[in-house]
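Shown here: the complex without one of its protein chains, the others still in place.
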Amino acid sequence: MRRIEIILSRLLWLIPTLVGLVVVVFFIANVVPTDPARIIAGENATTEQVEALRAELGFDRPLWEQLGIYVRDLATGNMGRSLYTQRPIADDLAHRLPATLELTFAAIIIAIGLGIPLGVVSAVKRNSLTDQVLRVLSVSGLAIASFWLAMELQMLFSTRWGLTPLNGRISGFGPDEITGFFVLDSLLTWDMESLGGALLHLLLPAVTLALPAAATILRFTRAGVLEVINSNFVLYETAMGLPRGLIIWKYVLRNALISTVTQIGLIFGVLFSGAVVVEAVFDWPGLGTYAVQSILQSDNKAILGFTILVGVVFIVVNLIVDILHTFIDPRTLK
Amino acid sequence: MTGLKRLLADRAAAIGAGLIAALVLVAILAPVLAPFPGDVSEFHLTERLLPPDATHLFGTDRMGSDLFSRILFGARITIAIAVIAVGVSVAIGVPIGLVAGYYGGWSGGLLMRASDIFLAVPQIVLAIAIAQTLGPSVENVILALSATYWPFWARLVYAETRAMKGQVFIEAAQALGASDFRVMVLHILPNIASAIIVRTSIGMGATILTAAALGFLGLGAPPPTPEWGRTISEAREFLPEAWWYAAAPGFAIFLVVMGFNLLGDGLRDILDPKIRRGAK
Partner (left out) sequence: MRGLPLALVAAALAFTGAAGPAAADRYVHANNSAYDTLDPHVVGDVARVATRLNFYDGLYRWVDNPPQLIPWLATSHTVSDDGLVWTFSLRDDVPFHDGSLMTAEDVVWSVERMLALKRGASTLFLPVLDPGATKALDDTTVEFTLKTPSAIFGSIVSDIYVMNSDLVKENEVDGDWGQAWLTDHVAGSGSYMLDRYDPAVGFIGERFEDHFAGWGESYYDEIEFRTVLETNTRVQGLMRGDYQGLDGYLAPDQIARLRDSDNVQIIEQESMRVFHFAMNNRRPPFDDVNFRKAMAHAFDYEGFIGSILQDSVVRNPTIIPNNMWGAPKDVEGYTFDLEKAKEYLDKVEGPIRTIHIGTLAGFSETEQAASLLQNALAKIGVTAEIESAPWPVVNSRMQDPEQMYDMVPYWKSTYYADPNNWIGELYGARYIPTRNVSGYDNPEVNARLEKALVSTDQAERQTLYEEAARIVYDDAAGIWIYNTKWYGPYSTEAAGIRFSPVGNAQDMRWAHPAD
């Protein structure tokens, strides 16, 4: 089976890539000899206290030995403790991952909901005014700094007009936790107040995040649809007298969807990059805020954990996309 | 039609080229154009946070400096970061991709696997990690961006080179006894140049956005550098009252990135007829 072969080889590559990533990021995090022990010990610690802590935490060992320990711990899901908060990094990341994923999924839904229909319209009405406007908008969507857009939207909708919440995933604490996805959890526990709050809080950050992704999808969809429209079978169907609208939605859209799915990996990347800064603006308690906090606290170890987790998420997402691809577009099996 | 004429005939591309030309001009002429060139480092504490008017076109910032002047000077930093970071990435990535693609085999595979590692996470994530460890400065932002961007070029050139290698004219050149180096530089490179040029334009835009994000997160230039991303983050605590403070640098970033993206699209149409847009 060709499909299984492809999946297996991808899975095999996963391990060296991950190990490579860990090694690269570990050394990045240690290029500059900062003194983590001093940071942990706090601002009033004496020199002796710092020395003692350094030995206790193993920071006095050679770097390769520290790497060995890190990789060994990592294999058991242990990313060590944050230099600043002393909390287990893996727990903190796991706790924040659903927040980021929820935001990203919401953004993907919005992006697809905007990108595909507009892309089809743009292609069908090629070179019309609508097309021109949409193309300008799609180029613009990719040119806006997402943190800036986030700030401006927050300023208008939350501060000036008071229509949306200022920050966070929900006002205070969320619904009883089952999956960590607030929308899902509040549905499962039938907590309508939390559901409303969660959705309203999602609105601005998700829209901010979705715009560049929607622009990307619009462009791909437009290109994909144009290719199909210009291809022979559509000409043939038209000649057979099928209504144009039907042709477009039946054949063209299917192809457009395929091209979107194949680009989901890329779009996920666009969204995730945006999430880091957009979360910071909206105080969204996800991975991005965690990373930004870790930067401010110079918490190399937390940043290391964050980077590795993102790497894992990415590799897995791309793997899934590749596998899906083999089903949707059997040509890839050749 | 020559390339330039065709480029200018495409409205979008012409606008893009115009925006970039304006950026370059502004950067070069900043000391002349800026009404208060000293405001890059000078303060007027009695004139803090003034809204835009005839004297201060974009208003003033938290230190009473003229934002318009500072935005103009910020263009220099933006250009420097984008040109150097993309330049270095191309200079590293292209030879690696070329060699790996040309020779193939396990060493080529190894190089590509190495680039896979870097491409496994979004660029900004690795760039954050690097910039954070090195400490905030323009140089370190450039370093972080270059170190994380080269694999992208290596990938691109690798794929193009692989596709090119089987072509008849390459095999002919090899048969005529041309050295590998000669084949790579004189035969393959010119043929994949268009792909590189198109991606460079779009890559400049992406790099400017990433650099601004790093500046926003406090990983970029120290104060009082008029870097655009940093200016936006400075402006945060004065919103919504001082709306002009964040608006000006945000629009500046938008226009410049837009310029590079439009130009990139235009160049693609001209240089790469296979994917000519809209099939007019």
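To keep things simple, chains are lettered A and B as they appear, and every chain counts its residues starting from 1.
The criterion applied here is as follows: a contact is a pair of C-beta atoms (placed from the backbone, for glycine too) under 8 Å apart; a residue touches a chain by one contact, two chains touch by 3 or more.
What you see is a predicted model, and the numbers here were worked out from it, not measured in a lab.
J.: Identify the residue among A:Asn30, A:Asn78, A:Ser140 or A:Ser158 that touches the chain left out of the display.
T.: Only one listed residue reaches the unshown chain, and that is A:Ser158.
J.: From the list A:Ile178, A:Met192 or A:Val316, which touches the chain that is not on show?
T.: Residue touching the chain left out of view: A:Met192.
J.: One chain isn't shown here. Among A:Pro205, A:Pro285 or A:Gly305, which residue touches it?
T.: Spelled out, the listed residue whose C-beta touches the missing chain is A:Pro285.
J.: Where the complex has a chain not shown, which of B:Arg6, B:Lys165, B:His187 or B:Arg236 is the residue touching it?
T.: B:Arg236
J.: Need a quick check: the contact residues on chain A for the chain that isn't drawn.
T.: Against the left-out chain, chain A lists 34-35, 38-47, 49, 52-53, 82-87, 92, 95-96, 99, 113, 158-159, 162, 165-168, 171-174, 192-193, 195-197, 199-200, 203, 280-281, 283, 285, 289-290, 293, 295-299.
J.: Given the full complex, what residues of chain B touch the hidden partner chain?
T.: 41-43, 45-46, 48-49, 62-64, 135-137, 218, 222-224, 234, 236-239, 241
By our rule, only the chains that are shown with their structure count from here on.
J.: Can you compute the centre-to-centre distance for chain A and chain B, using the mean CA position of each chain? Integer Å is fine.
T.: Centres of chain A and chain B (C-alpha means) sit 22 Å apart.
J.: For chain B, which residues count as touching chain A in their complex?
T.: 12, 113-114, 116-118, 120-126, 128-130, 132-135, 205, 209-210, 212-213, 216-219, 229, 232, 236, 239-240, 243, 246-247, 249-250, 253-255, 257-258, 261-262, 265, 275, 277-280
J.: Which bits of chain A are touching chain B when the two form their complex?
T.: Residues 13, 16-18, 20-21, 24-25, 28-32, 34, 126-127, 135, 139-140, 142-148, 151-152, 155, 159-160, 223, 226, 230, 269, 272-273, 276-277, 280, 291-292, 295-296, 298, 300, 303-304, 306-307, 310-311, 314-315.
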